[in-house]
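Only a single protein chain was left out; the remaining protein chains are all shown in position.
What follows is subunit A.
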Amino acid sequence: MANYLAQFQAIKNTSDRLVVAVEDVSDLWPSVKEGLEKRLPLKKASLNNKTRNPVYVENLQAEFILTTDSRLRSRFPQEQYLFWFREPYATIVLVSCEDLDEFKTILKPRLKLIVQNEEREWFIVFVSKAHPNNDQATKNAKKVYARLEVDFNTRKRERCCKLDLNGVDASFWEDFDFKIVESIRNTLDRRAQFYEEEIRKMSEQRLMPVWNFCNFFILKESLAFMFEMAHLHEDSLREYDELELCYIETVSTPGKQRDFGGLEHGDDQAALLKPGFKPLSQIVQDDSFREFEFRQYLFARQVKLLFRLGRPLEVVMRGYSFIISFSKTLALHENTLPFCLREVWVISACLAIISSTSSTYDGLAAPDNEKEFYRLHGDLYSLCRIKFMRLAYLIGYGVEIEKSPVNSASLSMLPWPKPSIWPAVPEDASAKVLAKEKLILQANPRMKHFNIQRKQLPLEPSSLLREANRRRASLSVGNLSELIDYRQIDGSGIDGHQKFSPSTTNSMSRTYSGPNLESSLSLDRPMRISEVHVAAEHALENTVTDPDLLKSLSSLEEFEQKYMELTKGAADNYHHSWWKRHGVALDGEIAALCFKHGNYDLAAKSYEKVCALYAGEGWQDLLAEVLPNLAECQKILNDQAGYLSSCVRLLSLEDGLFLAKERQAFQLEVVRLAHSEMKHPVPLDVSSLITFSGNPGPPLQLCDGDPGTLPVTVWSGFPDDITLESLSLTLTNTLNTDEGVKTIKSSDAHILKPGRNVIKLDVPPQKPGSYVLGVLTGQIGNLRFRSHNFSKGGPQDNDDFMSYEKPTRPVLKVLKPRTLVDISAAVSSALLMNELQWLGLIVKPIDYSLKGSLLSIDTGPGLMIDESHTIDINEYAKTMEDKVHAHDSNTITENNTHPLEPKQLYIENGKIALPDWASDTSTTLWFPVHAIDDRMARAASADSPHRQNMVDGMRTIALKLEFGAFRNQIFERTIAVHFTDPFYVTTRVANKCNDGTLLLQATIHSQVKATLCLYDAWLDLQAGFVHVRKENGRPVSSFFPLVISPSSTAGILFSICIDNMAIADQNEVVQAESILNVMYGISGDRSNGAHSPTSLKLGSSDKLFFKVAIALQRPILDPCIAVGFVPFSSNCLRVGQLINMKWRVERLKDLEASPSSSCKDEVLYEVDANPEIWMIAGRTMGHALLSNARGSRTEITVTCMPLVSGHVRPPQLGLPAMDDANISCNPPGPHLVCVLPPTLSSSYCIPA
């Protein structure tokens, strides 16, 4: 059967559509041909696929062929059976007859003969030629057709239809189409079943020796081809898939050694899209086919069907995996194939798939599919690119290929071609060898910018030199040791060359000497790298038949052009796919080539993309490889901002990626650029290079209004010291975001050391709140940098691009306004008036330093500071302690715990500078003050003790404390200090003796919190009084010294009597008041209150002198009028009760003796009452009738109401017109009445 292969091939080529046979019984074909062929292709055909499911096929191609045609007649039955797929799928029998008898006798038997073949699908088209007007003819035709139907239609199937040539019925064509399709469908089903049966039978024999793949193939492909003709592409494709599987199984059966193929001219070009590239008969081998060609053939058939099905994506998917798997297969047979055929084949296969699909993809598919499509295209381009680079490397362009990670990853893990024998140097190739050497020599490896020296990444899996020489059959083992030396120069063509250069001249001279010598030489010694390249090039020229590829490898320029085309193709397609990283990485390769060709602009753009990708995901190792290239581009393009930024980025990469020297070079560039003549300052983000944080520990706390110094830790990533012209930081108030950010600046230039630096920034007074650090800005030359990065206290870390979060830890807290200091009087009790006293002030800092503070003191009226004295200062706590220990001592114990503390201060211009030691502790300041009161103290009557008014002894002192770092804080307070006389005196006449001696008792009440000691007291009496026995006015002197404890009293008795003589001296200036002179001492502690002024003036007498005026009243000598208080009628008074107060006034003497009185018969009276106690109803002042005669009397009544309860003084009646000395009162002194609370009453309320 395999012999039929050629025929099979020919048949396939000629028949591409279904055949419908036309049995023209009545010579009707010429008249109906046109009408019938118009129905083709069949608009819609319902066919069954292989699984007998209905499939609708549109525009099914078919062809009408007369049975008399040579194409159908000349076939042998065997052929018909074999190539059944080309046999007619339906038979149309065209008949026409108008005579029934004729039909019965002639036509019917003939028709029966035709349709007896059961395998045929047939139907009869009865053609009526009768003209419609010809009734007879029409009638006859109808009769015949009816008879035809009876004879040939069965119950199951109608096989007849009628075509009127004159006036075609539309329904006929529908009927006709239906019948054709029905026939085709039936035939197809039957044939498919037949093929399947045959295939099944054959498959069962697969493991038998009789198994012949070719036969199987013919059957299988026939079926596939039949499906294809019937437009059942899906089924056809499946057949091919099965065929492929079966084939692979067949070829992989061990044992049989088969020819692989691929050795013919042109085999290097993939035939993936050319099923007819080679006739199958040529590739047949024994009972099967050569793998190289046949698998490509199968794939090509599949691709053709896939395109028919409109599935370019699947073409690419299958194409890529086919190329990969076929490439592996090629690798297995590499030793038999021409040199590098595998690589060349892959290149052409990839390009073929790309070119065939890129135009067909309409982009209407789902986006996912589109991305996948582009990704596969990218893969194809990429694969093609790798193989192309491999070829280029072999022929010596390797020195020009960028040794990037991308290329290294692709090439260095890809094994070398493994020909059985490495190609030898062709004869007369010395000129080429020379050229190659020149190429190698001239290609100087591009020095990386900044003198970065890195070991170049390998582009070869192992040394090409070694591999080439190893695979040379002739090389002896002895040379291996020599080769081991070469291994050290792996991947470096230049070094390799240099190693060999001494021998170059020798080989040259020998090369010229003759071919024999050359060949012997190639046997003797290992090839040099240039020779390897020449040999490879020569071998490739033999392998490659594609002129385009040959051209691309012919020169370096052509290579780079093709390389660029492939790289761009791959990158662009990857960019359209999901695989962005692949695309961007390839952009880097494009950039490298652009750079090489001086196209710096494009190079920079591409490099930027690459850098952005690597930086964005933190692949610093890769970034470190690309970034210097970008920097170099930017430098060449004079893009200063970009260059600076790149340098800074280089500096901020991890430490291990660059040497210290290189990092210093980066810094030098930054500094040089920053200080160069840049037109505009360049803003730059150095967040990864300079980071900052507040100092660890609690935040700096400032009081409201205080400036401060904020220490900030700044981490510098620069390798060397760097000078910053300015530095500022923003502070953000976390509580109040409305205020925006405050910038604080460091005034002077800083030099940042590598690593940790602490920088102090002055903080002007801020509003209360809590502040966090914001942005660090600064300037290096014209470079304005910003950093947003917070280091977390540890060493600078560049990886935290993802854990980037603003620290919430505040660095500065400005407290709400509060009291920072308190100044109060140390002593609350009164000090001595008119004496020099210590005034104590407690200055109490409240968690705030008073360093450098200044206290201004402004005394109020009646008080002055004695500036001749120093001011004492001591610790307040100690004062209290001292007080405990030395409570009874007059002097304050000096504590020497602070020997250096100045205890004495001076006041200058009313201001005192507080000492530094006192800045944080509470201190007591003691001022010598002198309160002045000119008024003389007066003694009061014991009956109406009238105390000295407190306000009189009050003095104020205004204090102003300026404190804080810049004396910006001010505390002002006015303190009231109470001064008083040491005591007050009350007097009363203790007794009136019968001899006229009055015992005057002076009670001395101590007013100070100190012990008073009376040394002496004497009384200077006023006129009218004299001391008994003319003494000097002292009491019994043995009383003294008399000690009066604080707040207690003491009494002194004086014996006086009325001096009747004194009245006579009318003209003398008489002393109106008596003066009590007291000589006293005081022993008190200044921390308690009043104390001895002698503690100020050492050495002076400690006796003080105090005078009190005492008003003595002579008894009433000449009463003219007596006023008597009439007792109340009721026993008790009540609040709110109206009562009548009555006084009886009686004239004791006739008034003639006093001529001064103008009104003879009346007397002026006045009622004096405390308005808080009494409410007077009516007049309080008036004239009452009182005759001048002695004994006349009258009563004055005033209605009044008590307002408070208790023992109160009643209103008093006074007679202003009369001299007090002439009035005798009863009761003689002030007296009290008792007022009861009001009776309880619900209707009466007392005002509050």
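The rule is short, and it goes like this: a residue touches a chain if its C-beta (ideal position, glycine included) is under 8 Å from a C-beta of that chain, and two chains touch if they have at least 3 such contacts; residues count from 1.
Here, contacts and distances are computed from a predicted model.
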(message) I notice the complex is incomplete. Of the names "Trafficking protein particle complex subunit 2-like protein", "Protein O-mannosyl-transferase 2", "Exosome complex component RRP46" or "AP complex subunit beta", which is the UniProt protein name for the chain that's not shown?
(response) "Trafficking protein particle complex subunit 2-like protein"
(request) Would you indicate which residue among A:Leu414, A:Leu761 or A:Leu1148 is in contact with the undisplayed chain? (result) A:Leu414
(request) Could you tell which one of A:Leu5, A:Val127 or A:Ala585 touches the chain left off the display? (result) A:Ala585
(request) Pick out which of A:Lys328, A:Lys418 or A:Lys1107 touches the chain that's been left out of the picture. (result) A:Lys328
(request) Decide which residue listed in A:Lys455, A:Lys816, A:Arg935 or A:Arg1029 touches the omitted chain of the complex. (result) A:Lys455
(message) Take the complete complex as the reference. Which residues in subunit A touch the chain that isn't displayed?
(response) 324, 327-328, 368, 372, 375, 383, 405-406, 408-409, 412-415, 455, 457-458, 578-582, 585, 614, 617-619, 621-622, 625, 797, 799-803
